[in-house]
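One chain of protein is taken out of this complex; the other chains stay put.
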Amino acid sequence: MKKLINKPEDVVKEALAGMLAAHADLISVDIEQQVIVRKDAPVKGKVGVISGGGSGHEPMHGGFVGFGMLDAACPGAVFTSPVPDQMLAATRAVNGGAGVLHIVKNYTGDILNFEMAAELAQADGIEVESVVTNDDVAVQDSLYTAGRRGVGVTVLLEKIVGGFSETGAPLAQVAALARKVNEHGRSMGMALTSCTVPAAGKPTFELGEDEMEIGIGIHGEPGRRRVKLASAAEITEMLAGPIVEDLDLKSGEQVLAFVNGMGGTPLIELYVVYDMLNRILGGKNIAIARSLVGNYITSLDMAGCSITLLRLDDELTKYWDAPVHTPGMRWGM
Amino acid sequence: MKKLINKPEDVVKEALAGMLAAHADLISVDIEQQVIVRKDAPVKGKVGVISGGGSGHEPMHGGFVGFGMLDAACPGAVFTSPVPDQMLAATRAVNGGAGVLHIVKNYTGDILNFEMAAELAQADGIEVESVVTNDDVAVQDSLYTAGRRGVGVTVLLEKIVGGFSETGAPLAQVAALARKVNEHGRSMGMALTSCTVPAAGKPTFELGEDEMEIGIGIHGEPGRRRVKLASAAEITEMLAGPIVEDLDLKSGEQVLAFVNGMGGTPLIELYVVYDMLNRILGGKNIAIARSLVGNYITSLDMAGCSITLLRLDDELTKYWDAPVHTPGMRWGM
Amino acid sequence: MTNEDNLRWLKRIAEVLHENAAYLTQLDSPIGDADHGINMDRGFRAVSDKFPTMATMDVSNQLKTVGMTLVSTVGGASGPLYGTAFLRAGTAAAGKQELDTADVIAMLEAFLGGVVARGKAHTGEKTMVDALTPAVEASKQAQAEGVTLHEMALRASQAAEEGMKATIPLLATKGRASYLGERSIGHQDPGATSSWLILRCLAETV
Partner (left out) sequence: MTNEDNLRWLKRIAEVLHENAAYLTQLDSPIGDADHGINMDRGFRAVSDKFPTMATMDVSNQLKTVGMTLVSTVGGASGPLYGTAFLRAGTAAAGKQELDTADVIAMLEAFLGGVVARGKAHTGEKTMVDALTPAVEASKQAQAEGVTLHEMALRASQAAEEGMKATIPLLATKGRASYLGERSIGHQDPGATSSWLILRCLAETV
């Protein structure tokens, strides 16, 4: 295993210490309990917006804590959902009296732990609403799965809903907008290589030099199917096709196009994929009104990418454009 | 070779098309000639600031074109300096009457091509000053080398000098500040893996599972020496030690600390390195007043990192903090 | 089963899960995210820190302490699942100084009940439930035959092992493995495996 780390068991805490040192103007971090809180939390009268999940997806979620996005994030061990205690601590830290929104990616572990945390917070008298993201079209949402996974849309949702929460809107409305964003977005991802969990020390799965995985999640799980390596044009089609179909995007509609790297893929390749996506959507007369290209929701050192399309309307566009100031996303201020 | 590309010979142009599609609000791109120009260029009365170099270092340089940073960038083939024609076209496009600054990384190819371009531009009657960055302490600046390479400091220089150029300062002053930034900064890099040039199709060099390269450049060249794999703490010491010594940093001084990823290393590891760096500098009572952590000057899919320290004074801090709006770096607007 | 026997069981679980951490993580690689062994080991190392203070507790509070510790330290799917399992098991054992065969069975039933209440899985979905359900049935069967506590635990462990092996041909419809669809077939479920190990430790200690 080749990584810039010390002891595998120290990676998460040392990375948190590094984040705190680099961004002390934006966040405060409880390294022991692994909770990242916006510096000026709790913001009086504002709904607190928190999320959490396993580590290894940086900059998500901790890199999105700050004005206009998340009030707090709780990173778990690598690829392992955080525990209810962290979520409860985060919920208490950001409750400015208007209640707290839990943004939960649809994975059994995240669901069960946030569920317990919500119960505990409510027992504390804190009003909590939970919104589950499940945008991954690679998984059929049926009785035969744990349901679609929450992936790329989570990043867009945290930005848009965080921006809206700054207006002082009540919890019910903030939660409603979050559900709307999830409804409007779909994603699909692929891997050129596996990733290596530090504590495991070797790649989670083996891939041949001429193979790739289509329909992966964000935890180094193998995908829905293993196929022969293909060109960027073909890969983009494999990912964008099912998304456009599932969202039932029509000619003339506007979208936010998000090309995300899995952590080990350089920007030059992501722009090649974006070019392919732009051509495909152009051919369908679907307009890209906003875009995001880069490594935002990753799987450690995995090479690969995911595509997320979000159907835009004025409301979503307005809060996407709203000012944001976090370690991982910043504009307008 | 596993990459999200189509034909190797099309990578650069397709990535440029992707950049243009994603950032049409900021830049215009001549895909044929490979020149990226700030949308509102030439800015009347402002010194035009341009740079260029081989592709494969994204977001540098093209991702730094926009308000407060570069007016234009010319990407060459992967790891190959661009040609004088591109530099001349860029120089003409950004000349707002106050002359143009060429930011050149110290590599024979970049030097020779920019030299020819400057001669051609001056023949055109455009005032041109060239500034060469050479901050890599891994290379001894002596008769026995082509001189220190220009690496990480180039990113910081482009930001600071670009910010200063927005004040309408004359060419001589802009060039002087550029030379000062280069004087104040030093860098050193390391690789855990080689990278693969698309047109070559296989890794530039082979590294054992337990080996790493110390003192690499940004073109996948092997480093000064090959050593046994070490911990993040030891690696950070190997890189920071020579920098601190060469800059002769004293207790009580302030620096900008830049931990850069080589393209294939995920953010979580870069934050671990930043934590180690923060401890080392803390131990020497050197204060980190500003920081930058992420993939800014890369070598395709190479895993590894580089560290750059910039000795800060009020002037450098002021223009580092100045507003910037480019695809790769944005704040204050 | 006294609180001393129970503590020996818990200590043995901590040992065995530590020894099998790499194995469980390896099972979690092809159909999961390569962390089940790491998760369980992290949880029971935290439990181990509490063994000293647990010596004076009764069985019920020992089990509840384990449940709360797992919830607070494991995370993932297995944290809330095993956490709830041990909490419920503790409740079932409430007020008892010593558990007889019937009490242990009630405790195991509550353990399974906790996993099901939290995870909503039925048998055949390729989860812990597929090891725990036959174990509980076997233990009841054994009781009907009036065997010793040790014999009962042995049969429960054997039934769990068979249930675990029987997860190999199953198509996962719960948890992370379900995302693989057909590709989940042919792999042994890591959670069912840790459940078997937990019951094997019981047979080793009573």
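Letters are used for the chains, namely A, B and C, taken in the order the chains are written, and counting of residues starts over at 1 for each.
In this section, a residue touches a chain if its C-beta (ideal position, glycine included) is under 8 Å from a C-beta of that chain, and two chains touch if they have at least 3 such contacts.
Because the structure is a prediction, the values reported are computed rather than measured.
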Shown chains touched by the missing chain? B
Residue of B:14, B:221 or B:301 in touch with the missing chain, whole complex considered: B:221
Of the residues B:76, B:242 or B:327, I need the one that contacts the missing chain. B:76
Out of B:48, B:62 or B:84, the sole contact with the unshown chain comes from B:84
Missing-chain contacts on chain B, rising order, are 54, 76-85, 107-109, 112-113, 115-116, 138-140, 143-146, 149, 197, 199-200, 204-205, 217, 219-222, 224-225
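The rule is short, and it goes like this: only the chains that are shown with their structure count from here on.
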Based on mean C-alpha positions, I'd like to know which chain lies farthest from chain B. C
Chain centres from averaged Cα atoms put chain A and chain C apart, in whole Å, by 32
Where the CA atoms of chain B average out and where those of chain C average out, how many Å apart are those spots? 54
Counting only residues that touch at least two other chains, what does the list for chain B look like? none
Going by residue number, chain C touches two or more other chains at none
